[in-house]
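Of the protein chains in this complex, one is absent; all others appear in place.
As written, the chains take the letters A, B and C, and residue 1 is the first residue of each chain.
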Amino acid sequence: MNYQKILQEVYLEAKSLPQIGNVAQTIPQLSKVNPDKFGIHLTTIKGQDFGIGDSNEKFSIQSVSKALTVALAFSFMGEEIWKRVGVEPSGTAFNSLVQLEFEKGIPRNPFINAGALVIADMLVSHLKHPKEDFLAFIRTISGTQEIDFNLKVAQSEKETGYRNAALANFLKSFGNIENDVETVLDFYFHQCSIEMTCKELAHSFYFFANEGKTMDGKQILSKSNVKRLNALMQTCGFYDESGEFTYKVGLPGKSGIGGGIAALFPKHFTIVTWSPRLNEKGNSELGMNALELFTTKTGMSVF
Amino acid sequence: MNYQKILQEVYLEAKSLPQIGNVAQTIPQLSKVNPDKFGIHLTTIKGQDFGIGDSNEKFSIQSVSKALTVALAFSFMGEEIWKRVGVEPSGTAFNSLVQLEFEKGIPRNPFINAGALVIADMLVSHLKHPKEDFLAFIRTISGTQEIDFNLKVAQSEKETGYRNAALANFLKSFGNIENDVETVLDFYFHQCSIEMTCKELAHSFYFFANEGKTMDGKQILSKSNVKRLNALMQTCGFYDESGEFTYKVGLPGKSGIGGGIAALFPKHFTIVTWSPRLNEKGNSELGMNALELFTTKTGMSVF
Amino acid sequence: MNYQKILQEVYLEAKSLPQIGNVAQTIPQLSKVNPDKFGIHLTTIKGQDFGIGDSNEKFSIQSVSKALTVALAFSFMGEEIWKRVGVEPSGTAFNSLVQLEFEKGIPRNPFINAGALVIADMLVSHLKHPKEDFLAFIRTISGTQEIDFNLKVAQSEKETGYRNAALANFLKSFGNIENDVETVLDFYFHQCSIEMTCKELAHSFYFFANEGKTMDGKQILSKSNVKRLNALMQTCGFYDESGEFTYKVGLPGKSGIGGGIAALFPKHFTIVTWSPRLNEKGNSELGMNALELFTTKTGMSVF
Partner (left out) sequence: MNYQKILQEVYLEAKSLPQIGNVAQTIPQLSKVNPDKFGIHLTTIKGQDFGIGDSNEKFSIQSVSKALTVALAFSFMGEEIWKRVGVEPSGTAFNSLVQLEFEKGIPRNPFINAGALVIADMLVSHLKHPKEDFLAFIRTISGTQEIDFNLKVAQSEKETGYRNAALANFLKSFGNIENDVETVLDFYFHQCSIEMTCKELAHSFYFFANEGKTMDGKQILSKSNVKRLNALMQTCGFYDESGEFTYKVGLPGKSGIGGGIAALFPKHFTIVTWSPRLNEKGNSELGMNALELFTTKTGMSVF
């Protein structure tokens, strides 16, 4: 398949659609991003790279990081992880407290904010130097040292992240946060502030498509456990639009309010899009359209 | 792959697990079923059949029928269908009215009861002889005339189906039911009362795995639209346990409170299990276990 | 106190306020009422009558009837009544199904529709000729035979009352309706269709203000039980605006979507207003304003 040609077509067709939505306004530092940025990168299972547009520009991965923190936590805790967080779609917004109250402090899945905070708490408990060790993990799976936190973004989220502080305190009130609320939030805001290019992110997600092995052959998770996380991304990766994404695109993936989407076709490829304009559910409108065009043109989806 | 041998292993291992759960109690006629029935049937894309246990015994397909009604409605209405019902997992029980109130009469998806009632209403509006025509459709896709409603079961559901009557009236109050409430409920109770064997059901689901074509070559839905319904089954097919089923089994499928589960691996096979004991979410406990064993042993799942 | 003069002032001041809101649209027959009708009637504990405006014109009492059905049910069942319906404000709209699902079929109070349907079911079970006997009760407490159902309104509600049918079926599914859903709804739609003038309604509510005794001395409820029902009207009589009404007016009362409000000051008077324009919570805007003016001017409220 001529991926470069297909990406080009997808890129042009997607750009010709009406550009709707706005850059995330909730985090001051992020709201300054140029809304018209747009890049796509595809990495095949054989390691070939295909990029187009702004695919080599860094952006804030935000909630895409949740797929990586849960992979790391799963790698050392295994099924124990599901005692403190579920695997069901939430049926509500990413930052809802309602469901958490009804289910007594057990978040529905690790991709809504409440679940990601519980995962962050696990990492804080388990890692010796949580922030540094997590960054090292990201550098390992991406195969590059050129990845870092954006401290201004982390600070910006800290200063305005009252909803996340509410969630963390609420979880703590149910006993589902072990560490200090402050420490967990600090880790979480750092994890979200990581910046990558589409290409770096596609490389980082490679092990999800490759039965648990990174591009340079490190086994991060077992084949079976990677399937399970892919399944989880399929049902829960796009908040309250997970059904829509699955319906239209048919690939497991994870979005972030920085405008990034990382998706993958097991045994075939990973694909990452970046466009900062978000729809009302908080997902990248252009990215979703591009991925729908891509799977429609290629017929390559898990279904 | 030696499917007969694998089915045998799965059958024995699953039976050796603790048999928990009870036969559905909500429908008097169904509560009389022998709880220890257990059958599995697999049909490959090439048309080979493999069965074990009670796989040739008829059972009430109940909500498994929802995958078939939505396929029929989708075949003549196309994307119009989604104006009256969504594609998102519900995050609540199969018969909840809560979500419906918050979302002003638009059910989250066609597999919860509210959504299935809206689909039933579409069929009643569109088909000349709704019950007869739907039965004819089932006979066509299954390739056998030996399929019928169980009128006692339909009657039994009618007499005790107050929750469904509540849902239908509620939908009508939002203007999302066009026909008489009575007529729609009558159709719905008939559709659920259809009886099939595991084998017949596996044949009926064959077109989902075969890009829209039945075993004898009839194109029911386009390749692209079949992918979309498979995606929908993946995220919503098991009520509030859809994430769990996806996580454990990794195949699109649909369950019913008669104890049946129909699942499929696109381009490879359909597989149907039947065991009437239900877990607390209303899904067949033994069936889910058997399917998890099957995909673990074969490595055959979409992720 | 010169009640006639005060009523006159209240009437003029209230009429000079902006007339907002619309006549109830949900029941076709009611939507034809002249929106500018406005009447007030006050009956003192000594039996003196003071009226102004359209206070001698019949209107549909609708949910005001709920205070009268609960009084009748309470008179023969006593505290048993509270096993099937609560005494707490609902915090939701008058016809919400959400709360009912969370609380497993026990309505929060007898003044939301779900609760009133349970009370209707009690009356259907207990009365020999439910509709006739209830009408006789109303004629007794009002002291006049000139009161009847409006059969066109009852029929109109029946044909469009899908939300109430949903509630009744939902209650039945929880086992909290004993009789046929149809029979209970028929009784309920009749009870709501009763027509009275402000004066007749003020006389009917007299026993609430007079320690349980009607104007001609019949003891309907004990002194203690009447206090309890007054308390219930205070906290729950205006749906999700009960707090607002209590805050502004400070009297127990009950509203209906026909635009009527009956209120009372124990040991002092009953007062009834009628104006068909409803605010967004379903209560008579002008009626509430008039009652607020009345208690402000006279200083006569329970607090």
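One rule holds for everything that comes next: a contact is a pair of C-beta atoms (placed from the backbone, for glycine too) under 8 Å apart; a residue touches a chain by one contact, two chains touch by 3 or more.
Just so we're clear, the structure is a prediction, and the values are computed from it rather than from any experiment.
Chemist: Indicate each shown chain that the hidden chain touches within the full complex.
Modeler: Across all of the complex, the chain we cannot see touches A, C.
Chemist: Which candidate, A:E101, A:E132 or A:E146, sits in contact with the chain we can't see?
Modeler: A:E101
Chemist: Just to verify: which one of C:T69, C:Q99, C:S173 or C:T270 makes contact with the chain not shown?
Modeler: Only one listed residue reaches the unshown chain, and that is C:Q99.
Chemist: Taking the full complex into account, find the residue in C:E13, C:E88, C:D133 or C:E159 that is in contact with the omitted chain.
Modeler: Checking each option in C:E13, C:E88, C:D133 or C:E159, the one touching the absent chain turns out to be C:E88.
Chemist: Which one touches the absent chain: A:A165, A:M215 or A:M300?
Modeler: In the complete complex, the chain left out is touched by residue A:A165.
Chemist: Per the definition of touch given earlier, which of C:T246, C:S275 or C:N289 contacts the omitted chain?
Modeler: C:T246
Chemist: If the missing chain were put back, which residues of chain C would it touch?
Modeler: Touching the missing chain: residues 86-92, 99, 108-109, 223-224, 226-228, 230-232, 234-236, 240-244, 246-248, 250, 252, 266, 296, 299, 301-303.
Chemist: Could you list which residues of chain A touch the chain missing from the display?
Modeler: For chain A, the residues touching the absent chain are 96-98, 100-102, 162-163, 165-170, 172-173, 181.
In this text, only the chains that are shown with their structure count from here on.
Chemist: Going by the contact rule set out at the top, which chains touch both chain A and chain B?
Modeler: none
Chemist: Which chain maximises the distance between its CA centroid and that of chain C?
Modeler: The chain lying farthest from chain C is A.
Chemist: Calculate how many whole Å lie between the centre of chain A and the centre of chain B, each centre taken as the average of the chain's C-alpha atoms.
Modeler: 32
Chemist: So how far apart, in whole Å, are chain A and chain C when each is placed at the average of its C-alpha atoms?
Modeler: The mean C-alpha positions of chain A and chain C differ by 55 Å.
Chemist: Roughly how many whole angstrom separate the Cα centroids of chain B and chain C?
Modeler: Averaging C-alpha atoms per chain gives centres 47 Å apart.
Chemist: Please output the residue numbers of chain C that touch at least 2 other chains, ranges allowed.
Modeler: Not one residue in chain C touches at least two other chains.
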